[in-house]
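Here it is: the structure, laid out below.
One protein chain omitted, others in place.
The first chain written gets the first letter, and so on, giving A, B and C; residue counts start at 1 in each chain.
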Amino acid sequence: MHDRNHLANVGMTHEVNVITNGLLDIPMLQMLAEDGTPHKEATLPELDEKTAKDILHAMQYVRVLDERMIGAQRQGRISFYLACTGEEAATTASAAALKPQDMIMSQYREQGALAYRGYTTEQFMNQMFSNEKDPNKGRQMPIHYGDKALNFMTISSPLGTQIPQASGYAYGQKMEGTDAVTICYFGEGAASEGDFHAGLNMAAVLNCPVIFFCRNNGYAISTPASEQFAGDGIASRGIGYGVKTIRVDGNDVMAVYAATQTAREIAVKEQCPVLIEAMTYRLAAHSTSDDPTGYRSREEEEKWRAKDPIARMKAWMTAQGWFDEEANAKVVEKMREDVLNELKRVEKVDVPVIDEIIEDVYDTPPWHLKAQLKELKEHISKYPEHYPKTSGRLNRG
Amino acid sequence: MHDRNHLANVGMTHEVNVITNGLLDIPMLQMLAEDGTPHKEATLPELDEKTAKDILHAMQYVRVLDERMIGAQRQGRISFYLACTGEEAATTASAAALKPQDMIMSQYREQGALAYRGYTTEQFMNQMFSNEKDPNKGRQMPIHYGDKALNFMTISSPLGTQIPQASGYAYGQKMEGTDAVTICYFGEGAASEGDFHAGLNMAAVLNCPVIFFCRNNGYAISTPASEQFAGDGIASRGIGYGVKTIRVDGNDVMAVYAATQTAREIAVKEQCPVLIEAMTYRLAAHSTSDDPTGYRSREEEEKWRAKDPIARMKAWMTAQGWFDEEANAKVVEKMREDVLNELKRVEKVDVPVIDEIIEDVYDTPPWHLKAQLKELKEHISKYPEHYPKTSGRLNRG
Amino acid sequence: MAKMNLLQAINNALITAMEENEKVMVFGEDVGHFGGVFRATSNLQEKFGKGRCFNTPLTEQGIIGFANGLAAQGSSPVAEIQFGDYIFPAFDQIVNETAKWRYRSGGQFSVGTLTIRTPYGGGIAGGHYHSQSPEAYFAHTPGMKIVIPRNPYQAKGLLLASIRDDNPVLFMEPKKLYRASVGEVPEDDYELPIGKAEVIKEGKDITLLAWGAQIEIIEKAAEMAEKDGVSAEIIDLRSILPWDADTVAESVMKTGRLLINHEAPLTGGFASEIAATIQERCFLYLEAPISRVCGLDTPYPLAHEKEYMPDHLKTYEAIKRTLQY
Partner (left out) sequence: MAKMNLLQAINNALITAMEENEKVMVFGEDVGHFGGVFRATSNLQEKFGKGRCFNTPLTEQGIIGFANGLAAQGSSPVAEIQFGDYIFPAFDQIVNETAKWRYRSGGQFSVGTLTIRTPYGGGIAGGHYHSQSPEAYFAHTPGMKIVIPRNPYQAKGLLLASIRDDNPVLFMEPKKLYRASVGEVPEDDYELPIGKAEVIKEGKDITLLAWGAQIEIIEKAAEMAEKDGVSAEIIDLRSILPWDADTVAESVMKTGRLLINHEAPLTGGFASEIAATIQERCFLYLEAPISRVCGLDTPYPLAHEKEYMPDHLKTYEAIKRTLQY
């Protein structure tokens, strides 16, 4: 039983000092200027040609995917989509700075991380068409990806819930003593949830090797950051929890890569959490259900379009001699075709057989679920034409 | 639709800067040294003799109440008690700096505020004995006081819930445009709840005139502050929310009074929240259900006993010529007697009549509650000896 | 009278309430300038100012905590939870605070002026987290009232009554009907009673009971059964808590049979309470077991939504089973 003095590190004053945010001023790390030239003062991270190309590839891929799937949603081929446009650097370069064994717990706008890890077009499509090939078994809306093999936790819609979960996951990694951390992505809106508070505080107190990666993209659906919080972004909160914090230009691949690399090093070496706030902008609508013209101006969007993270990365890679415009155009064209072809192919795949409806509620279906399935199948077989997606395959396997 | 740039106030850096708590160093306001002499640099608040005496009176009163009621609990006369001992300055001087129209939403250890407002011994007893004279109608455990006339919201056990509630209450006060604020008390433990995060953030964004008053007394039951958070106390969090913050020596009446006065001025003038962190120590056990010898040392307690807020105030008042030891001893003795007499008298008062069991669930009891009451009364009248507290008065009024 | 869809009726009710009483304030995620993701609060900020209609940060526990305090202060908050599926972070504030506020203070304080609005229910390809029907979670909570409209006329009248009722009301809106349900709605102020079920259609062989979007399901099933010569009485419960057991019992004493339909999973759904109460009240009148046609006991699925739903065909089959018992 040691003596714990909660005043031990508290200094003293004798005048009423009202501390305001002015005290804190958390600068944003930028390594590449908006035109792609490195800042002189910046020490660029070691990023080899292959990794740089992989990052660019993933960024371009998700941009293509976004375009195509928004189109597919407009055509009524899928019910819903949510684009990452504008935030490709934040979500891709951060994942690139991790190791494959690191767990990713994401919000929903992090297809960059998933693409970087190697999730295939087929996998994206299987999830979005809720078909029987999707290991998530078509139970959630499009974009709720998840893949055990890639250490990418299946996404859940309720915002912020993954934050304390990530602390717990990382605690388990620490207890196992492996060289692995957890990265937890979330938006600046989600950071208003009570779970954010719980997750950061617990990670700090319980020394969990977790990287909290906040995409501050200025909006939560229609709500601007200015109506979301009054402090200095999300970074300033890290200080309150005693969590080491880095603010970074989320549209700068180099800065994001360097910040995440540093964060991972700290998390592993010191077995503690690190918070990264990536300043970026949601260029897309919130989702295909949203129309941002109702709440923000074209000019604002244009200003941010000029900060396109992909263009910046291309410029830098061009300077390295790693980028060829013409070859790239072909690659992107091929991506477009692939996505479209895969879409056409996958949209014909069946939904899971009806037996799946009661599976995975528990490890094995209890009596009442078996009874409910039996009754349901009998019912479907009475009205097969009303349940066309499942009635054709009532006798599984 | 104005342009809102969430980068507007963000500076830039080109090197990976990991911000740690070292950046912040929130000093603690102390005006009276532990021996009661004012610090030279301190500008003491204007505190007239009457107010000073009222504060001391309330502080001494709750100390007496605590002693007596802990005794009463040991004798089995009440089921539960929770003492404020050691935290009298924090809870009393803060209330003294308010106006009567200000709403108090407390946690449970703030009997100082209640006593200062004029809650009588009879009222304390009525609540603790859950009797029919208690306007709270004996529905909650002892110490869950509440009094509409004194603008003291009835206490609720679930921790932290009052924090966003206080923001909402203050918002209503703002909308009415009266000169009134809300003060919200809570412990450093309760500040870990998600509701804390929600409450502070909402107050900051929605400009609510609320004073968040955190009693950081080092413990949440057995859990020391060092296992509750890793940051620089609760004050450092205020910065993250953009909430003006003051850290104060909670055992120093002058400092608490000055801080709360300043906070109230800011809240009213700027229509915004202010956070006060009062550094203090829970000298008592958590409650009568607790035994702190299991988790902290005698020496630690002794160190804090030496910082007794009542002794400090007495010393200062003596220097002002406002305190007479002998006269005071009589006053305190009288308090002891009064409390004991009132206790003896009130413990005989009946519990509320059984009809009350279904009242106040709704504004008027719906059919099912009426039916349940009817059935209950019939049942009690069949077995009157088994329900001795209520069977004697089944026909109300 | 004007033709309105359910959303417009709600918007109209909010305008009516805000015009009448300046203490009515409307807030939640995206409800301000944008008018809410479904647009139920369109134009309210323009009409009544940012003080009375505003966005909150993204925190449901905060929204209801804030609303509780605001109600205790004497204002009339109408808090929106963007989807019923996201009401659970506010569960503690609702169940431990809102519902118990008046009781624990002996009636000294109350949050009776609070109204919580939330869209609920499936049938919109929303999967797990945009489809749930959480009414039963709240129905086990003394102190709350729960109200669910089935069409625009009901929506306006019941929402106005809820806002003015001096008890906290959870007002659940069947989002599937937001635009799909269109009807005549008086432009004037009116209220419909809370706590009263409505007998929509009289019948003599079986009582069909539902609420919200499921009313049209049981109506459709009743039509099918009618062709077999079955005369069904159709009741809209409208208020889940307190619920109108008298009206239901009276009907069942006449018909001798009861079928309850809801979207939420069967086990622990509110149909269980109704069945338990009615089997007791109408024991000697029942000619067949009370039948529950409900969602399966699984999370709400996406690919199998159609199969999951307690639709008119399942209801029709259950009617037949009950009559053949």
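Here, a contact is a pair of C-beta atoms (placed from the backbone, for glycine too) under 8 Å apart; a residue touches a chain by one contact, two chains touch by 3 or more.
None of the values given here were measured: they were computed from a predicted structure.
When you scan C:E233, C:E250 or C:E273 for touch with the missing chain, the hit is C:E273. The residue from C:N43, C:N96 or C:S231 that touches the chain not shown here is C:N96. Touching the missing chain, out of A:I19, A:A198 or A:I266, is residue A:A198. Contact with the omitted chain, checked across C:A136, C:L160, C:L208 or C:I234, is made by C:A136. Only one residue in the set C:N5, C:Q45, C:T298 or C:T315 touches the chain that does not appear here, and it is C:T298. Remark: the residues of chain C touching the chain excluded from display are 61, 85, 88-89, 91-92, 95-96, 99-100, 103-104, 128-129, 136-137, 139-143, 241, 264-265, 267-273, 275-277, 279-281, 283, 286, 288-292, 296-299, 301, 325. Contact between chain A and the absent chain runs through residues 1, 103, 105, 134-140, 144, 146-148, 153-154, 156, 158, 161-173, 175, 182, 194-195, 197-199, 201-202, 205-206, 359-363, 366-368. In the full complex, chain B touches the omitted chain through residues 79-80, 130-131, 137-141, 144, 156-160, 189-190, 192-195, 220-223, 227-229, 289-290, 294-295, 351-352, 354, 356-358, 361, 368-369, 372, 376, 379-380, 382-383, 386-387, 389-390.
Rule of thumb we're sticking to: only the chains that are shown with their structure count from here on.
Of all chains, the one whose CA centroid is most distant from that of chain B is A. Averaging C-alpha coordinates per chain places the centre of chain A 35 Å away from that of chain C. Per-chain CA centroids place chain A at a distance of 42 Å from chain B. The multi-chain contact residues of chain A, meaning those touching 2 or more other chains, are 192-195, 227-229, 295. Residues of chain C in contact with two or more other chains: 33, 54, 57, 59, 61-62, 89.
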